[in-house]
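Quick one: the structure is below, and I'll ask about it shortly.
Every protein chain of the complex appears in place save one, which is left out.
Coming up: subunit A.
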């Protein structure tokens, strides 16, 4: 890193590290409930990903923090201070929008310097800072380009620099990468993460791409229909999802019919008795939720299950196995192992002796 970028990051760091709390946020648009009592806290300096299906209220929550949307009930607190009455232009939250939002009449440098101009910084000061920040996001040579002369990835980098120029207490990223192609997305993902860690700014990152959330965030908050479903570190979320919604939304899950046995703390799945992780519903039919990497597959001419499909993913191959009752189960196998299990092979499936997640059966 060059001296100027180090300087730039040092001066931005001074502003970072606020706590953000959403407290019982409620918001309706006509008949649509966008936020239904959202409770969520972002810790100082962390990158918190908001993950959830389309329409679950991620953008709405972010816009409330930025001051573009008002809540029907509840509070938004930054460092313990209620910011409901603070107008958008004094919130000190830097936002990168989902759509390209650069000012078309200004150059890259002009865009980055805009916020400083609004604060009355002098011309030479603005020029210097804009240069540093463009350097920081890897666009040192493009200061004089207009937005229409830049690629999508470059525009979003400028937008990021523009947000950082505000020395924001909170950085808000609303699917900043969704309009970009896969390769640029990967590079930029890593760069955002690196910058965020260097600057130590509390960052809320909205995405509906679970891979993006798991790979970048310190913690991931899974939202569903305007409520928080679970917030946890990526590994925790993956290994111990609190609800079946989280389990199925994060990573891949197969559903296998399960039956209550024993004193009510166990279920029988594919002939094996397994302890239950979390709560066991007290009524109704049940499914066990199983990750593909947990399933073992063995060639067995007398096994009732059949391999029906295989998709090559590089080092591993994901095979789909149909049980005698028609249930399809996905299993991840090393590619060499999968090679001896072509579609049509008769196999048996086994699950490890570990607690499984169960849920009401969906028809």
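Definition applied: a residue touches a chain if its C-beta (ideal position, glycine included) is under 8 Å from a C-beta of that chain, and two chains touch if they have at least 3 such contacts; residues count from 1.
Convention: contacts and distances are computed from a predicted model.
Of the candidates "Xanthine dehydrogenase family protein molybdopterin-binding subunit", "Cbb3-type cytochrome c oxidase subunit I", "Putative spermidine/putrescine transport system permease protein" or "Aspartate carbamoyltransferase", the chain left out of this view carries the UniProt protein name "Putative spermidine/putrescine transport system permease protein".
When you scan A:154, A:254 or A:345 for touch with the missing chain, the hit is A:154. Only one of A:23, A:145 or A:193 touches the chain withheld from this view, namely A:145. For the chain missing from the display, the contacting residue among A:22, A:114 or A:249 is A:114, taking the whole complex into account.
The chain omitted from view is touched by exactly one of A:95, A:136 or A:347, namely A:95. The omitted chain makes contact with just one of the residues A:129, A:162, A:189 or A:255: A:162. Within the entire complex, the positions of subunit A that touch the omitted partner chain are 66-68, 87-91, 93-95, 97, 99, 101-105, 114-115, 118-119, 138-139, 141-142, 144-146, 148-151, 153-154, 162-163, 166, 181, 183-184, 187.
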